[in-house]
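Removed from the display is one protein chain of the complex; every other protein chain stays in position.
Entry: chain A
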């Protein structure tokens, strides 16, 4: 197990290094600089700015200096947002994305599992049909379409919620709804099919035959086994929701990290681009890493050593 984890961790570091290097050189290859604007800054001032930020040096020198800086944990200051640390901006904006994301995840898991269970228990009945139609719709309608639709109906027309902003608890309702519709649908379908399978398994029949009461069967056997596939889905889903909220943040005017990411590229805010890329990279790799480990813990059939990797 330790070897497995160490191995995965090593590959994670290698991928991170490749990510950093590739992003750095690609970013430098895009025309433009952080100080460009329609009205050109006089060449003397432009030259002074380039010098102050070390952008007058050859790209490889900048590259090694950057590697040195991040090795000591210094991500620099934003080139567009003067005198603000890249780490401060990332932490502040990520906290908004994280709050939104976590609530969406919790809601998706709870509602998704409930819906899936109901559908499985009332298999081929009305509840099942309605739940599954909702699920199909949830998967089929892209989140940005749903977001605009509920924004229009509940924000603009009915005025129940703010169209944008992220101040009070009510402001969470619409973005969370838009963000969790798809995972709810997915989890519901997943839960339903795996529960159906479990409900027909021999050991449930045995339990019934033993005369165990219904509640005990449900909680001790059906649910525990039925939601296993959901657990493995939570890892990738977390990463998806947290990185995929870019569009939702945009629509609801939420100052999350997704918005920062898009803007810093347009602005050629070099330190910010690197900072956010590394942050996202680490986040996704960690999610992947944890999922890998959880897979092993949940399902011993996945072999750790021997045979072929992959």
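One rule holds for everything that comes next: contacts are C-beta pairs under 8 Å (C-beta built on N, C-alpha and C of every residue); 3 or more make two chains touch, one makes a residue touch a chain; residues count from 1.
Rule of thumb we're sticking to: contacts and distances are computed from a predicted model.
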item: Undepicted complex member, UniProt protein name, chosen from "Cell division topological specificity factor", "Oligopeptide-binding protein OppA", "Nitrogen regulatory protein P-II" or "NADH-quinone oxidoreductase subunit A"; value: "Oligopeptide-binding protein OppA"
item: Contact with the hidden chain (one of A:72, A:213 or A:266); value: A:266
item: Per the touch definition above, residue among A:45, A:106, A:170 or A:216 touching the missing chain; value: A:45
item: Those residues of chain A which, in the complete complex, touch the missing chain; value: 30-33, 35-45, 48-49, 52-53, 80-84, 88-89, 92-93, 96, 129, 133, 136-137, 148-149, 151-153, 155-157, 159, 162-167, 250-256, 259-260, 263, 266, 268
